[in-house]
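Just one protein chain is left out here, and the rest sit where they should.
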Amino acid sequence: MDFSLSQEQEMFREYVRKYLTDMEQTKVARDYIDNKIEQVKTVLSELHELGCTQLNIPEQYDGMGLGKLDLVPIMEEMGRALVPGLHLETSAFAVPIIEQFGTSEQKAMYLPQIASGEASFTIAWLEPGRSYKQQGIQVKATLKNETVVINGVKTQVPDVGLAQYLIVPVLINDEVTVVIVDKSTSGTTLRDQKGFDETRKLTEVTFDKVEVPVNEIIGPIGDGWSIIQEGLLSYNAALSSVAVGAMEHIVEMASEYAKIREQFGNPIGRFQAIKHRLADMKLDLETARSLSYYANWALETAAEDRIEAICSARIFATQAFIRLSAHNIQIHGGIGFTEEIDCHLFVKRARFYENYLGSIEQYYEQAIESLNWEIPKKLIEKEIILSTQ
Amino acid sequence: MDFSLSQEQEMFREYVRKYLTDMEQTKVARDYIDNKIEQVKTVLSELHELGCTQLNIPEQYDGMGLGKLDLVPIMEEMGRALVPGLHLETSAFAVPIIEQFGTSEQKAMYLPQIASGEASFTIAWLEPGRSYKQQGIQVKATLKNETVVINGVKTQVPDVGLAQYLIVPVLINDEVTVVIVDKSTSGTTLRDQKGFDETRKLTEVTFDKVEVPVNEIIGPIGDGWSIIQEGLLSYNAALSSVAVGAMEHIVEMASEYAKIREQFGNPIGRFQAIKHRLADMKLDLETARSLSYYANWALETAAEDRIEAICSARIFATQAFIRLSAHNIQIHGGIGFTEEIDCHLFVKRARFYENYLGSIEQYYEQAIESLNWEIPKKLIEKEIILSTQ
Amino acid sequence: MDFSYTAQEEQFRMELRSWLEANLPEGWVEGTFEMPEEQAAYGQFLRDWQKQLSDGRWAAIAWPEKYGGRNATLMEEIIYHQEMVRVKAPPLVNYVGLHMVGPTLIQSGTPEQQEKYIPKILSGEEVWCQGYSEPNAGSDLAAVQTTAVKDGEKWIINGQKIWTSFAHFGDRCFLVARTSKGEKKHHGLTCFLLDMNQPGVEVRPIIQMDGEHDFNEVYLTDAVAYDSEVIGHVDDGWRVTISLLMHERTGIGAQVFSLEQQFSELVGLAQTVKEDDIPLIQKAEVRKRMLDLYIKSRGSLLNYYRNLTKQLKVGHPGVEGSMDKLFVSEVTKELFSEAISLQGQQGLLWKDDAVYGNSYWQRNYLYSFGQTIGGGTSEIQKNTIGERILGLPKDVGR
Partner (left out) sequence: MDFSYTAQEEQFRMELRSWLEANLPEGWVEGTFEMPEEQAAYGQFLRDWQKQLSDGRWAAIAWPEKYGGRNATLMEEIIYHQEMVRVKAPPLVNYVGLHMVGPTLIQSGTPEQQEKYIPKILSGEEVWCQGYSEPNAGSDLAAVQTTAVKDGEKWIINGQKIWTSFAHFGDRCFLVARTSKGEKKHHGLTCFLLDMNQPGVEVRPIIQMDGEHDFNEVYLTDAVAYDSEVIGHVDDGWRVTISLLMHERTGIGAQVFSLEQQFSELVGLAQTVKEDDIPLIQKAEVRKRMLDLYIKSRGSLLNYYRNLTKQLKVGHPGVEGSMDKLFVSEVTKELFSEAISLQGQQGLLWKDDAVYGNSYWQRNYLYSFGQTIGGGTSEIQKNTIGERILGLPKDVGR
C-alpha cells in the first residue's frame, strides 16, 4: 500500500515549482492578459526545457517515455500558477489520442514536435449554441479524393495564438470523425472573442472549404466519438490535477492572509468564521487531491473503475475549485474583490473549467452509467406484471 | 401594507402559549410517548376549551367562523410544543374539505363534532409500498346498493387512538373517491405499528368488507383526487406553520444553551462556529415564517400564486425544520444526543413531516407545474424544424 | 395581513411611473440606449440624470418639501425603489449626498452649512462621497486612523481612505477622522465636510474584478478642512456617523426588488437559451434549481416586507435589517452563480462577444462577490444577528 507520488515525481514537481516561483507564479498569466506574448512564450519554452512537454511522449518520439501518473505533479504546478497555454490540451488530450489511435506517420509527425516544444494543440470542438454531447457536433466535412473538406464554425477555441494545430471533431457522413487541422491552412479564418477568463484567449474559427489531407484523420472515419471519449479520460484526470494545484495555491494564500490581516484587534484567522471556512477548504483540497491521484492511477493502470474514478475526480475537483475560489474572495474582503490581487483570476479559471470539454451534468451521467446501478426496464416491467397477476 | 398577524391573532397565540407553557410545553408529547393517554386527552380538551378546534368552523356549526389565517398562530404553538394528536389533520384537512365539498348533512354531522372537541379525524391514505401520488391509491371499494364496500390495507395511519373518523381515499371504478369511515365500523381491524417518531402513534388499518353508507362519500364519486388536492393546500399551509413553531422553539433552546454552556472557559455562544450557526438558523426560521405567512394569506385570499406559495412554504419549512433540528443536537453536544432533553423529539418530528401526505419531490413538481415555466414541446419541435430547414 | 397599497400610494406610483416614461433617455426601457463608456462622459451623463430627477422633484423624495423633497412616507420610498428597479434606472451619482449627507445636514448641520450644501446636493452640482473605510478598518469603523490636527481655524488631515465610491466624480467628502485619543476606540472621532478639490487630496482608482471602476483610494496629505466644515461636535463624530448610517431607512429594499426582478430574468434566460436546440428550462434539473432560487428570492422579499411592516409600526428600522442584508446578498450571489452554470461554456464570453445581453449575467456574477463584503460582510451580519437578535455573548476583540 503506497498511495502517494514517488520521490522522483515529487522531485520533478520541485523543479517546476522552483522555476515558476522564480517567475513569480501568476505573473505569466498576468503577462498573457496584457498580451505580453513574448514573455509568455519564454516561460513556456523554459517549462519545455524542464521536460514538461516531453514527459509522457514515448522515447522513440524524443520524449521521456513516462506514464500518465507522472503528469500529475506537473499539472498541479501548472494549475497552481495558472500557467497560460495548452499544456493540458496537448499533453493530456492530443498526445494520448495520437499515441493510441494515430498512424505511425501521424505519431512520427506530431509527437516529436510536441516533445521539442515546437507545437501545441488546441481543441476546436464547441459550436455556437451547441453542447459537448455527441449531437452537439454539427460541422460537416466531405471527402473529396484524398482530402477532407470542412465547412462550418467552431467557437471559443482557446489560445489559438499559442497553438499550431487544431483538433477538430466534424461529421463525415453524419458520423463523428476527428481531424487534425494546421491553423494556417487556407480557408481558416480566425476571429478573436472576448472571454470571461482573460487568462484564456478565445477565438472563433471559421472553416470555409478548408481542405485537409485524409491522412490527418485520427483513427477510422466515424470512430471519432469513441476516440474523443478516450481522450477525455486522460484530459479529465489531468484537469482534476490542475484544479488541485490551483486550490492548493488558494488555501495557502487565504491562510497566509488570515494570519496577517487584523480586524477588531485580532488576526482574522483567529475567528472561527474564517478558521473553520479554511478548514473546510483544506478538506476540500485534500479530498480533491485524493480523488485525482486515484483517477490518474486508475487511468494509468486501466483499472476497472477508471471511468467513475475519473468522472468523480473531475466533478469534485472542478466544483471544489469554484467553491474555494469564491471563499478566497470572501476571506480577503474588499481587497479580494479587486483586480489587484490574484483572487479573481482563480474564480474566472474555475468557471472556465466548470463545463469545459463536457459539462458537469454530462460527467454525472457518465459516472452513473458506468456504475450501472439502474435495473433494466425490462426486468421491472416483468416483475410488475408478475406482481399484479 | 401590513405583513403581520393581527393583534387579535397574536393575542390568541398568547393564550395558547401561556397554557402550553403552564403544561411544560413538550411534556404532553412525552406523556403520549409513555402512553399516558388520559393526561394527553386532558390537554387536548383544554386546548379545545381555549377555542383551538372551533376556530375555523362556521358559526352555524358551532364554530367561531374565523378564517384560515387565524389558524396560523395556533398551528405555530402546536408545533412549538409538539402537541400530539390530530389538530393539523382535522382543522386543516378534514374541515376544509368537508366545508367545501361536503353535503349539508355531512357538514351538520361532522363540523359540530369537531367544534365541540368530540371528534378528530385522521387520514388513512398511505398503502404499503406505495406513494402519495394518484397511482399510489389502490385500495378498492365497490358500490352495493346504498353502501360502499371497502377492502384493503392502509398503513401508518397516525394517532388512530385519538380519532373517531378516518378519511380514506379509495378507488371506485378505478377513480379516486374520498370516504369518511368511522373507525369502529365492523370489519375494520387496527394493528399498532412502531414508529420512528414516538410522538405519533401509527396503525395499520385493514378493511375487510367494510360497509359504509354512500352518503359518507365526500363530493362526487371519482372526484376524490381533486378534493384531496384542495385539502392538501390547506394542510400544507398549516403544516408550514407547525414547522415554524417547532423551529422557533429550537432556535430559542439552542440560543439559551449557547449562553450558559461553557467550554474552554467561555460560553459556547461566544464562538463563531456556534454563533454563526445560530444566526443561520434564525434566518432559516424567519424565512420559513415569512413564506408560511404568505402561503396562508394566499390560501385565504385565493391568490393567483397560492399553489406555488403554499408549496414553497411547505418545502422550505419542512426542510429547514430538518436542518435546524440537526443543528440543535450539534450545538447541545453529547447531551443533545440523549433522550433526556428534547432535541431528538424535534429531529424525529421533522422527519415525520418531511414526506407526510406528499413527498418533497411531489411538491417541487407541483410548484414547478403551477409556475408554468416550461415551453410546450410542440412549440420547440416546430422551432427546431423551422431552424433546420 | 394586507398587501395592498392605499389609493394615495398607488397615485404616487403612477405619477412616478409616468414621469419616468417621459424622462428616461430614449431607448432606455427598450434596452437600446447605450451609456457612455468613457469616464468623464459617463460622469456627465449621471449628473445630467440627477439634475433631471431633481428638476422633477424626484431626487430626494424623503426630504422635507422646503429643501426640495416630497416629505415622502416610508411606503412611498419603497414604491420609489420598486419603480426605479422596474425600469433599471441609471444609478444616482450623488447617492451619498442624497441619502446620507443631506439628511444629516438637515438634522445636525448649521444653517450656513445647510444653505451652502443642500441645493447643490440635490441638483448633483456637488457630488459627495463618504470617507469611513480605511485599509485597516474595513468592517471596524472604530479603528479609524486618519488624523485631523487643529491649526488655528484649520484642521490638517492626514491618512488614507479606501472603498470610496464615486470619489473620482466627488466634489466633497463626508470624512471621519481622529481628532483625539479617547479612552475607547470610538471616542475622539470628528466628521468633516471636506473639499475634494484641493492639493492634499489624491484619488486613485480601484479596479474591480469585473473590470469596472466604482471605488477609489483617497490619500490625504495635509489636506485642509475649516472649522465651518465640521459637522456636529468635535470628538463626537461616532454619533454623527451612526445617525448618518441610520438615514438609509429603506435598508436594502432596492437590492431585494432587484433580486426579484433578476430571478424573473433568469427564468427568461433559461427559456431563451438553447443547447442543441432545446431551451434549458426543459431540463428537470434546471427547473428544480430554479424553484430553489424562486423560494429563496421570495423568502428574501417577504422577510423584507415583514421587517418593513414592523418599521411602519414602530417608526424606525430594526436590527432585523442584518438578516435582510445577509440573505439578499447571499442569494444574489447564488443566483448569478447559477446563471453562469446554467449557460454552460457558451456563457463565458464577455461584453459584446457574449451570446446573451452584453454579458449581463457574467458581469453581475463578478459584481455579486462584492455584495457579501461591502456594507458589512456576511460574517459581520451573522455576528449582529447572533449578538443583537439572539442575545449571544460578544465576540473576542469587541
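Think of it as A, B and C in the order they're written, each chain with its own count starting at 1.
Simple rule for what comes next: contacts are C-beta pairs under 8 Å (C-beta built on N, C-alpha and C of every residue); 3 or more make two chains touch, one makes a residue touch a chain.
Everything numeric here is computed off the predicted structure, so don't read it as measured data.
Q: Given that one chain is not shown, which residue among B:Ile37, B:Met109, B:Leu190 or B:Ala273 touches it?
A: B:Ala273
Q: Specify the residue from the set B:Glu24, B:Glu118 or B:Glu262 that touches the hidden chain.
A: Within the whole complex, the residue contacting the unshown chain is B:Glu262.
Q: Going by the contact rule already stated, which one of C:Val87, C:Ala142, C:Leu312 or C:Val396 would touch the omitted chain in the full complex?
A: C:Val396
Q: So that we can see where the missing chain sits, which residues of subunit A does it touch?
A: 1-6, 69, 251, 255, 258-259, 266-267, 269-270, 272, 274-276, 278-280, 282-283, 286-287, 289-291, 293-294, 297, 308-309, 312, 315-316, 364, 367-368, 371, 373-375, 380, 383-384, 387-388
Q: Residue by residue, what part of subunit B touches the chain that was omitted?
A: Per the touch rule, subunit B residues meeting the hidden chain are 126, 128-133, 135-136, 155-156, 193-197, 202, 262-266, 270-271, 273-274, 322, 326, 329-330, 333-334, 336-340, 343-344, 347, 351-352, 354-356, 359-361.
The criterion applied here is as follows: only the chains that are shown with their structure count from here on.
Q: Compare the CA centroid of subunit A with every other chain's and tell me the farthest one.
A: B
Q: Which chain is the middle one, judged by CA centres?
A: Nearest to the common C-alpha centre lies chain C.
Q: Where the CA atoms of subunit A average out and where those of subunit C average out, how many Å apart are those spots?
A: Between these chains, centre-to-centre, one finds 40 Å.
Q: Among the residues of subunit A, which ones contact at least 2 other chains?
A: Correct list: 271, 273.
Q: On subunit C, where are the residues touching two or more other chains?
A: In subunit C, residues 277, 379, 382, 395-396 touch at least two other chains, as defined above.
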